[in-house]
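Okay, so here's the structure we're looking at.
With one protein chain held back, the other chains of the complex are shown just where they sit.
All chains are identified by letter, namely A, B and C, in their written order; residue positions are counted from 1 within each chain.
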Amino acid sequence: MTNHWNDIANSDCVFIIGGNPAENHPAAFGHITKAKERGGKLIVVDPRFSRSAAKADVYAPMRSGTDVAFIGGMIKYVIDDMLANPQNYNMVYLKEYTNASYLVNPAFKGPADLDGLFSGYDASKRSYDKSTWSYQVDDKGIPKKDMTLSDPNCVFQLLKKQYARYTADKVSETCGTPKDKFLEVCRAFADTGAPGKAGTILYAMGTTQHTNGSQVCSSYCVLQLLLANIGVCGGGVNAARGESNVQGATDHALLFHLLPGYLERPLNTDETLQKYLDRSTPKWTDPKSANWVQNLPKYLVSMLKAWYGDAATKDNEFGYQYLPKGSDNYSFISLFHAMYDGIIKGLMVWGMNPAVGGPNANMTRKALEKLDWLVSVDLWHTETGNFWKRPRVNPADIKTEVFALPAAASFEKEGSVTNSSRWAQWRYKGADAPGVAKPDLDIINDLMIRIKKLYDADAAAPNRDAITRLTWDYGTHADPHKVAREINGYDLATGKLMVSFAALKSDGTTSCGNWLFSGSYTEAGNMMARRDLDDSPFNVGLYSKWAWSWPVNRRIVYNRASVDPNGNPWDSEHPVIKWDAAGAKWLGDIADGGYPPMAADAGKYPFIMTAEGVARLFTAALPNGPLLAKGMADGTFPEHYEPWESPVKNPLSGTQNDPCIKLWAGEMDFKGDSDKYPIVCTTYRIVEHWQAGQMTRNLPWSVELMPEMFIELSEELAAEKGIANEDMVVVETARGKVTAKALVTKRFKPFRMNGKVIHEIGMPWHWGYIGLSTGDSANVLTPNIGDANTMIPEYKAFLCNVRKA
Amino acid sequence: MKKTERVERYSVMARVFHWVHVTAFITLVVTGIFLYVPWIGAVAQDSWTRVIHRIGAVLFMGMPILFFLVRPRSAIETIKEGLTWGKEDFGWVAAAPRYYFLGDEAAMPPQGRVNSGQKLWFLLLMLTGPVFVITGILMWFFQDTLPSAVFQWSVFAHDVSFIATVCFFFVHIYLSVLHPLMSGVFSSMTNGKVTKEFAQAHYAKWYEEKAKEEKPSGGK
Amino acid sequence: MAEKAILFDPTKCTACRGCQVACKQWNELEAVPTVNLGSYENPPDLSPNTYIKMRFKELEYDKSLEWLFTRRSCMHCTNAACVEVCPTGALSHHPLGFIDYNEDLCSGCGYCSQFCPFQVPRMSGSSITGIRKASKCLFCADRVTNNLIPACVKTCPPHALQFGDQDQMLLLGRQRVKELKAKYPDAYLYGEDELGGLHVMYVLPHKPTVHGLPADPRLPASTTVWQGILQPAGYVLAGLTVLGLGLNYLVARANVKSHGKG
Partner (left out) sequence: MELNRRQFLKLSGAGAGGALLYSIASRGAALGATSPRTIPLHKKVGESPTICPYDGSGCGFLVAAVNGKVVNIEGDPDHPVNRGAACSKGASMRQLSADNPRRLSKVLYRAPGAADWEAKDWDWSLNRIAQLIKQTRDANWKAKDGNYTVNRTEAIAEVGSSALDNEECYLLIKMLRSLGMVYIETQARI
């Protein structure tokens, strides 16, 4: 989230798309209700009428997988309205705080010119040469601008051209949304473009779980930037995260492509620390840009100091060579393919249940059989840990050695978790764990102590120092406070805890396990455990003294965009920050960088985390910097592509699918075509259950509320197929089939697109074969196909057929 | 001293049935009254009165049925007797106030085996008994299947029967035990016999018929 | 002591059903075995282990779809049939307005469950043996008499449930109804007048029957006739009978003696 949960209450319009907070983030609805009580509007766009939609002022149905078309249409609406009525929009924000005025390489061509493709596409590699995705720069390397936004090569004009095709009629034809509903959404949300007004976009996995999911997110950013809704109270692009610490797990880089704090992993070619830093540190010559990420070397070296302590010296590149290097894609789908192919022999599963949660579950489960060993650490028996006794397999045929390690529950141990608002919150031990179950921290610690002992005794082991020299001084029972302090970091000269990452150094004199969390545990104490409800000075719900928010306790990121170039808030009623000229300091939230307002001599552009210092409506590909600085894989603007499995031809271009998605050709990878599978299927969660189900399908109270797997379909489709409510039905895709009870409902309606009727059905994906409540897993149906940038699977839109069982 | 001559009014069987029925009835009244009189309701907590009420109900329903099975003829005769109203009965109604208040025995026409008051008591029970039983069964076994209005009106009807029966029950006990004219009646339900004088005074018609019957049969 | 009330606003309810579980959690109620009945709704009905449940209903209104969520639990009536008919005092009016239920006193007669105009109280145990207890929403009596709010209200994320002084809740409810009138001409504050005022009031956008509520809940006629007429009449009759018999005894004893009979 750019903003935070409480801030939703400040919004004039809450736009929920690709999410369903009433069911998956119910606490959000406390704040949404407040926004509505203040007169705010609630818009919900969703393929089905969800419990969130039930509370909406405006609900618009949209066929799964057509998000970019929908948002693109809104962008067109806003641009057209902006040109007609500029007084209704914050043009200063657009011109000064975004790259709308930046001139782009004239060689750049977009989908409007190239039938859905951007310049530089290489079909054989399914990737782009991004050299034309660049700015025109002057002799100092600073991009050229046209502040009138009229140069045909300026970002604004390119944006306008990109979305000129996305007319309301085209949106309706593509998304199946009735035109009047679409325009109602446009009008309601465009109203937040006025200075002092704010609209927020609240989304979740309905946005991301598409082959172009990253570009859907980008489309939200473009829309919000046009409406000047980033950085302000009640605005932002807010991802509602689905697990209590999925934010923290991401921050701490339990992902193949990252190191803690969103530092990029070393690639094969990063032979030295210097090479790595040169490649991943963004360089920018515009003096008004803070380009904060140029501090990256300080963060990486401090992390290495935390990991390797005295063994990390300038002479050995601070232990950089201890880190593994890799350039391949090791993401989730790749991982299970590698397992299926026998490359992966051992798997550790920590509080996760991929046999239910991963796509193409039949393949996932089959892949597990190839393992030599599997360790599952959990509170429960899971489908993953028990794959060898799943229905229709003979355990004797499966030679995998399996461990089920009992872990303590959240309230049976002490530590911190980071919520969607980026708040790291400390929680305490309130009860005892059952039997010999113990905290994961102890399990990890105990295991690593044993591993280190084995390597201490084996001088011939490869790259042994990486293990033996790793600092691991947590004793027999690791103290979470000690670990939290290591994450926060120390000034190694004084032994004092760091106050913030601003003081980290690249010379090895500071340590910090994760720069983003620097400041969370200081000499003043454990900031994450704070419980002070003081909301001064502006009383806009920042609660700056409650827990601790990364970065540096900033509650709303990009908050320098909430003020005009002189530091005065656009919305004086809900200021995030405000420049106190007399005191020469910012009041309110922790400002993005301590610099004075932009208009001042020493002032900086507001978006300190981009190299440019302004927000990107056009995602240029910069030569250096972290992943995103190098541009998106699949274009500079979000462009609509159909889901991998779609019942229609792309109405917006001749390019059917995202051209950069990786296509898999394993023996269990199947694609269904619309002749055999004409119905769109989507999967989702319901409030009564959680994720892969082990945390709720074992709880009698949760099971009582939602006892069985079910499949939701429209009355129209049910009539067509002769299905009555409560009938057992079979849903089949190219990958598998599930049988479950039919729930015939008015909440799904057929989409009428240009005369063609497209049916969509949906089902929750919580069930599996282990637990108090069992049932077929929806992910038996889902395809192994991922987003072009992140490889997140396309769970939300695929093709199926349905019949009475 | 010479024994007073006694005549048998009720057989052993009749007396056993009577007392078992009385026991059941009193059990039902006592366990039922808790639902009627709130300030003693607290005694009824934890359902023990409900259990006993059900046992009492079985006895209460069971005794007449058993009686029918064991002595079908006398059961039918008893019913006939209760339903047969002659001029003595209307005479009884006219004479009752003087008779019961002033002891004016002369005003009272001679009565049969049971007097008209007893017939009334019997008729009332013939009426309320089935009401108790039917509404009781409805409330007992069908409360979850039938509309709650059935239960509600069953409670009502059960209560109407309860009030009527209890009031008449007071009269019954009073006349059997306390009323000065009736001092001999209680023994008829204990040892089954009444004195000849009592029989002649209260059930003249019956006594005479009985005396006639006994002669031809040779008597004892 | 000001009477307390719960105000339920279905237009804010998202049917997360936190209330259903929070109630079970606080009151130590076990889960009921269920199956999917072709809807999100479950358990199918109130029961001794379910004091509160949400009803789900799909409805086309004004050319758009609505999904109505309605609370189903004890309404804590002012004119409460259950209290009227409870013979043991197990059900009573608490000074804070709610229907206090003292399970210890319950004799298991089941009258409350049969006379309630909302069919709320449920019996646990056996109607055959009669060994059973009534059960229903307790208004979290232990919480509210210790300055805590009821578990269902506390847990409600979208503030669809509110708790406070009855007059305060009335004001809030009326205000909310006024706001809803523009879109819903039938909007109505259910519980303001019903049964002398309910201590659980609903802000209804539609007519009560659309939400599955009785349009005009009343004490059943049987309650009035039974409790209001028959019961006192019974006392009167019994009293008159006893009086009459006593009188007879006095008169008869004197007269029968004077007749010289023994």
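Following the convention adopted for this analysis, a residue touches a chain if its C-beta (ideal position, glycine included) is under 8 Å from a C-beta of that chain, and two chains touch if they have at least 3 such contacts.
Here the structure is a predicted model, which means the values were calculated and not measured.
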{"item": "Identified contact with the non-displayed chain, of A:Lys197, A:His252, A:Lys298 or A:Arg390", "value": "A:His252"}
{"item": "Contacting the left-out chain in the complete assembly, out of A:Gly236, A:Gly358 or A:Pro626", "value": "A:Gly358"}
{"item": "Option touching the unshown chain, where A:Pro178, A:Gly196 or A:Pro406 are the choices", "value": "A:Pro406"}
{"item": "Touching residue (missing chain; options A:Ile142, A:Ala433 or A:Ala805)", "value": "A:Ala433"}
{"item": "Option from A:Ala168, A:Leu470 or A:Ala600 whose C-beta touches the chain left out", "value": "A:Leu470"}
{"item": "Absent-chain interface as seen on subunit C, which is shown", "value": "1, 16-18, 20-22, 25-26, 79, 83-84, 89, 92-95, 100, 102, 141-143, 145-146, 148, 151, 154-157, 218-219, 224, 227-229, 231-232, 234-240, 242-243"}
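Please note the rule applied: only the chains that are shown with their structure count from here on.
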{"item": "Pairwise touch network: line, ring, star, complete, or other", "value": "line"}
{"item": "Most distant chain from subunit A, judged by the mean position of its C-alpha atoms", "value": "B"}
{"item": "Rounded Å distance, subunit B centre to subunit C centre (Cα mean)", "value": "41"}
{"item": "For subunit A paired with subunit B, centre-to-centre distance based on mean C-alpha positions, whole Å", "value": "86"}
{"item": "Residues of subunit A engaged with two or more neighbouring chains", "value": "none"}
{"item": "Of all residues in subunit C, the ones touching two or more other chains", "value": "none"}
{"item": "Contacting residues of subunit A [partner subunit C, same complex]", "value": "22-23, 26-30, 32-33, 49, 51-55, 59, 686-688, 700-708, 710, 725-726, 741-747"}
{"item": "List of subunit C residues in touch with subunit A within their complex", "value": "11-12, 14-18, 20-21, 24-25, 30-40, 42-43, 58, 60, 64-67, 69, 157-159"}
{"item": "Contact footprint of subunit C on subunit B as seen in their complex", "value": "34-38, 41-42, 44-47, 49-51, 53-54, 100-103, 105, 139-141, 143-144, 148-149, 151-153, 155-156, 159-160, 162-164, 166-167, 170-171, 174, 178-181, 183"}
